[in-house]
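After this line comes chain A, so read on.
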Amino acid sequence: MTILLTMLYPVVTVLILLLQAVQHSHRLMSLLGVLHSAATLLITILLVVTPDTWKGGEPLFMIDHLNLLLMLVTGLIFTCASIYAVGYIDGLVRAGELNRRSLRIFYIGFSLLLFATTMAYFAPNVAQYWIFAELTTVFSALLVAILAVKENIDASLKYIFVCSTSMLFSFIGVIFLFELVRQKTGTGSLDWQMILANASTCDSGMLGIACIFCFIGFAAKSGIVPLHTWLPEAHAKAPSAVSAVLSGAILNVGMYGIIRIAGIVHQTTIATQISLLLIIFGMITMSVACFSMLKQTGTKRLIAFSSIENMGFLLLASGIGTPVALFWMLYHMMGHSVVKAGLFFSAGIIHRQYKSHIPGAEDEIGDLFRMQPFAAAAFIIGSVAIIGTPLFPLFLSKFGILLQAGNLSLYIPLLALLLFALAGVAMFRFILAIMGRTFADGEAPVQYIVPMWMKAPVVFLLALSVLMGIMMVPGEEAFFSAAVHDIGIGGGL
Partner candidate 1 sequence: MIDLFIPAVFFFLIASAIPVYLTGIRAWQCCSLLQGLAGVFTVLASASVLLRYTGGELLSTSLTPLFPVILGVDRLTAAFTILLGILTVAVCCYSPDYISRMHGGRSRDLLCSLIPIFLAAMLLVLLSRTTFAFLLFWEVMAISSFFLVLIEYEDEKTRRAAFFYLAMTQLSTVCIFLAIIQVYLATGSFSFPAGMLLSTLPGLLAFLLFFLGIAIKAGVIPFHKWLPYAHPAASSPVSALMSGMMLNTALYMLLRTVTGFFTPDLSAGLLILAFGCITAVLGVMYALKEDDLKGLLAYSSIDNTGVILIGTGLFVVLTATSHTSIGTMALLGAVFHAVSHGLFKGLLFLTAGSVNQATGTRNIDELGGLLVRMPWTGGLFFIGVLAISALPPLNGFAGELLIYQALITGLMQSEPLMQVVLVIALSLFGLTGALTAVCFVKAFGLTFLALPRTQAAKQAREVPTLMLAGPAILAVGCILVGIFSSQILGVLGYPGYLPDLLLISLLLTGALGITCAAVYTFASRETRISITWGCGMQDPTSRMEYTGSGFTEPVVRIFAPVYRTRISFSKEYHDPERCFVRTGTAKIELMKFFEEYLYLPVARLIDSYGETVSKLQNGKVDTYVLYVFVTIVVLIVIMGWLA
Partner candidate 2 sequence: MSLTPFFAGLVNLGFVLLISPLFMTVVKKVKARAQRRAGPPLLQGYYNLAKLFRKEVVYSDYASFISRIAPYASLAILMVATLLVPVIWIPDAAPAEGNIIVFLYLLAFTRFLLALLGLDAGSTFGGMGSSREMSLSAVIEPTTVVVFAVMAYVAGTLSIPEMFRHATTIIPGMSPTALLLAVSLFILIIVETGRVPVDNPETHLELTMIHEGMLLDTSGRNLALFELSHAVKQTLLMALLINMLIPFGIIQEVSIVGLVLAALLFLLKGTALSVLLGIVESSFAKMRFFRVPNLFMLAFFFSALTILSEVMI
């Protein structure tokens, strides 16, 4: 049954790409985009629901609990983003920011991005994962630069340069892995399971090099501090449907790579040194992100920095490496993507309302509650959720991870908590600043009527995050611990 499913997916993608290429009415193209992401989500849910079918392992796809989980989140974020895009891109075109010619490029790019992410997750071997990760960079850079305004091109150039240069180095890591497996079993192979199986017995020095080089590339993909510089610019300048997808789904691709590498390293003797390295990088990322959040004036840049901070926290969790920590790390990834996408959508609505005509200038936000009450409320609830207050998923995972961190030494939770508090303070400092400003009665911009397409995903995502925060679906916990087991840490809860 899974062969049917896995074959069905590429066919559906190709079909939709062809249809989009030939379409010229905007409404149809956007609906096709929605159809494509909905199909992916449906297939993933079917796979999740029927676990026994794919246990046997597949030639072309490697399906296990971990990448199904991440695919679930990606499918969800892409569906919401494409539904949001129907209204948002319409607004862009009507406002003249996006000329009709590049509309088709946008939708094809969007579907290709989804296809590349799915193939990256289901990639059985490291090289295929690497190639599709590289493809996601290319397609998302294309989407970032779609508005063909100078800053967007500038941002996408930075994105390409920083990401692809670091990804090249991770290809070196892939070659080392190949060499490692070749030394052990004669014929080299790059399958994740194969590497995981042989990792414990092979020479730790070579494995060390391989992991560090891989870490460079994947760290750049998921915005870890020294290599994070592209993230705030790309997310701030991209259309918010794209930046939601970037923050919600594409960062997870990089983090998926790091988790796999951490799983492999966990089998060998150098696990302690590498996890120490991960914790240090996590700490640096969180501190740089939190402190720079203090000085942000743009909404989307602020949210981008909060993504960097959460990625740093995920890295910290993978550094801790106990099964419970990884359980909560996956939970944090899901929670973060859901809440972050909702936050970006509401920021997008605010941006559409207060877009300043001077290119490159910040949008002056005023009379927020009078002109955009829905977006303001969603933005505030989103920011409350993102800093990890209860009744939202991030609080549970923050609590779980920091409990495990306490075992190592009390300084880690102390520093992490102070940084989370600082992030919360910075977030609300910004909100309070924009709440207060009002326009002189003359020059308030015209009220932007938010179409239904844009409101639905925001409401859905925030409701889902509250649901995730309050209770766990019965099977959910078993699925998560199976995913942790697949990483190679073993032991479960």
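Quick note on selection: all candidates are chains of the complex that A comes from, given by their letters.
A few points about this structure:
Everything below uses one rule, namely that contacts are C-beta pairs under 8 Å (C-beta built on N, C-alpha and C of every residue); 3 or more make two chains touch, one makes a residue touch a chain; residues count from 1.
Here the structure is a predicted model, which means the values were calculated and not measured.
Touch, as defined above, links chain A to just one of 1 or 2 in this complex, and that is 1. For chain A in complex with candidate 1, the touching residues are 154, 157-158, 161-162, 165-166, 169, 205, 208-209, 212, 215-216, 220, 226-227, 229-230, 232-233, 270, 273, 277, 287-288, 291-296, 324, 369, 373, 384, 389-391, 395-396, 399-400, 402-403, 406-407, 410, 413-414, 417-418, 420-422, 424-426, 428-429, 432, 435-436, 438, 470-472, 477, 493.
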